[in-house]
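Okay, here's the structure, questions in a sec.
Of the protein chains in this complex, one is absent; all others appear in place.
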Amino acid sequence: MFYVSIFFQYMAQYMKTKLQYRTDLVVEFISDLMFQAVNLIFILVVFGHTTLLHGWTRDEMIFIYGFFLVPFALFGAFFNIWDFNERYIVRGEMDRVLTRPVHSLFQIILERMELESLVGGLTGIIIMVYAGVRLQLEFHWYDLFVFILFVLGGMLVYAGVFISLATISFWSDARSSIMPMMYNVSNYGRYPVDIYNRVIRYILTWVLPFAFVGVYPSAYFLGKKEWYGYAFLTPVMGVSFFMIAVFLWNKGVKRYRGAGN
Amino acid sequence: MDYAIEVEKLRKEFKSYSSRSGLMGAFRDLFTRNYKIIRAVDDISFTVKQGEMVGYIGENGAGKSTTIKMLTGILTPTSGEVVVNGMNPHKEREAFVRTIGVVFGQRSQLWWDIAVQESFRLLKKVYRVSDKDYKEHMEHVIETLDIGPLLDKPVRKLSLGQRMRCELAAALIHNPPLLFLDEPTIGLDVLVKLKIRQFLKEINEKYKTTILLTTHDIADIEALCERVIMLDEGKIIYDGSLQRLKENWGEGKQVQFTFAKEVTDGELGVLTSDLKVGWRKGEQANSWIAHVPPVHVSDVISRVVARYDIQDINIDEISTEEIIRNIYEEGVVHG
Partner (left out) sequence: MDKYIEMIRIRFLMMLAYRTNYYTGILIYCINIGAYYFLWSAIYSGKSAIQGMSIEQMTTYVAVSWMARAFYFNNIDREIAMEIKEGKVAVELIRPYSYLGMKTMQGLGEGVFRLFFLSLPGVIITAFLFPLHFSSDMSTWGYFALSIILSFVINSQLNLLAGVVTFFTLNNEGLLRAKRFVIDLFSGLILPISFYPSWAQEVMKYFPFQAISYIPSMIFTESFQGQAIIDGLLFQLVWSVILLIPLQLLWKAAKKRLVVQGG
């Protein structure tokens, strides 16, 4: 309960800050839209040269992409702490965070909130609806709950991986360029994993399980029965990876060396 | 007697690696590295009673900040015991930090972009302070620190002095019984310094707040602390009253002569060779300072005056700063 009230308190502050810089907000929206467009254009261009991708149609690919945008937007809004090392470790902001009586990860998540990313989720839903209509997908009332469950699962997968990466900063004082590279890897979870060989499929399923943010959960809505098992693993993977991340975080905080000196 | 801080054989080691020089060296570092252990805090023990104001001093890199960070739960000690406010800081961090206030002079606790009072409101929530307590306590704090007019300005628009006063207020929102101040007066002008000192004295008297203070400005310590803990290379080299430190080390007077003409160290040394006098060049041209045991003061003055043309003479107590400099130069404290 305390954490919920703190959450809203931070949110209110966030709004006030953001409204001070309105032009930035507009530019950020536009750049977000461009980011979403880049990947869509890739799909469209590729399907200009082929009709099927390992048995998946263009509209199915677009649907997967639309789905992916929703958990990704939630991740971007709440867990996107890519500049953790720079901001909190190198500049020593972590000192301040640790002198406050709220869990340090929770505080940082609240401070780094970027609610405008949520717009991406809206774009995602529009893309899904577009593709879904063209594919004439059936939609049951309970699918809404499945959708929410899978979206949350996917978000936690993302959060888990990126928070775990952020904790590296506690062990190594290196300025990390792993984060941006990881964003590239995360893209591959949006393509049908059966196009990859065993090693990469294994990595995308169990090591950096980005397939659970795109293709696996989408397969459920696309009625690809052979993938249902993986689809329903989505929330489980999400929770487990997030728990691993929190565990690593708590371990890492103990190793924190402080800035300066 | 209740202790606010109890520290027993506290130690913090950092592992650091030394880089090899040159391009080839850097390349070799990719594969193997030379590590060495640096002991920033070396088995220190001390206690602080409730309501005490203690100055924690030492040169840069002596281990002050590292100690403070262990006492506040930011860093985990390598070994040793820390009990602060009856708790283990890093083990029960979230419960513990609610009982302390921290001000880092070089780092802001407030949110850069939002108005000061918004920061306060957020912190009030974070520390779960009731409206009633907040009103009762903070109204007074805001008034004493004279920050009322600043409350609706964003932090980035404040001057350093204004910001520092707000920082101090922010650290006191939950009226903590123990306050850690790391360089609270760094870079501030004299008036703000005075105001902050006065304020700290007042809350110490009013709430019996324990204060642990690190600073480079010895005047802060003289104004506030009866007790000092002095640190050098991670070890405590003095722990006791400021008064005693002065008595043991501050014996004698400082006599400053301004000569009409240039004189040399050698000449002066020969002149007072049978007395225990140390000569040192002053800051102005042709000025020399003699560190003289009390019994020899008149002797030294009469000899110098008899021999040279003097423009000015000053006799001073030895300043605390001087004492501390002497201690660091010699590295030991007797008594």
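Lettered A and B in written order, each chain numbered from 1.
Just so it is clear, a contact is a pair of C-beta atoms (placed from the backbone, for glycine too) under 8 Å apart; a residue touches a chain by one contact, two chains touch by 3 or more.
The model shown is predicted, which means the values in this text are computed figures rather than measured ones.
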Contacting the left-out chain in the complete assembly, out of A:30, A:115 or A:133: A:30
Omitted-chain contact residue, chosen from A:133, A:148 or A:178: A:178
Touch with the omitted chain, as defined above, among A:52, A:122, A:144 or A:243: A:52
Chain not shown: contacting residue from A:90, A:118, A:137 or A:203: A:203
Footprint left on subunit A by the chain that the document does not show: 21, 23-24, 26-28, 30-31, 34-35, 37-38, 41-42, 45-46, 48-50, 52-54, 168, 172, 174-178, 181-182, 184-185, 188, 191-192, 195-197, 199-200, 203
Positions on subunit B contacted by the hidden chain, ascending: 19, 23, 26-27, 29-30
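Just so we're on the same page, only the chains that are shown with their structure count from here on.
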Where subunit A and subunit B are represented by their mean Cα positions, the distance between them in whole Å: 46
Subunit A residues touching subunit B - in the complex, by the definition given at the top: 2, 5-6, 9-10, 13, 16-17, 20, 92-96, 98-103, 254-258, 260-261
Of subunit B, residues touching subunit A in the complex: 14, 40, 61, 65-66, 69, 72-76, 90, 93-95, 97-98, 100, 102, 104, 107-109, 111, 113-114, 118, 121-123, 125-128
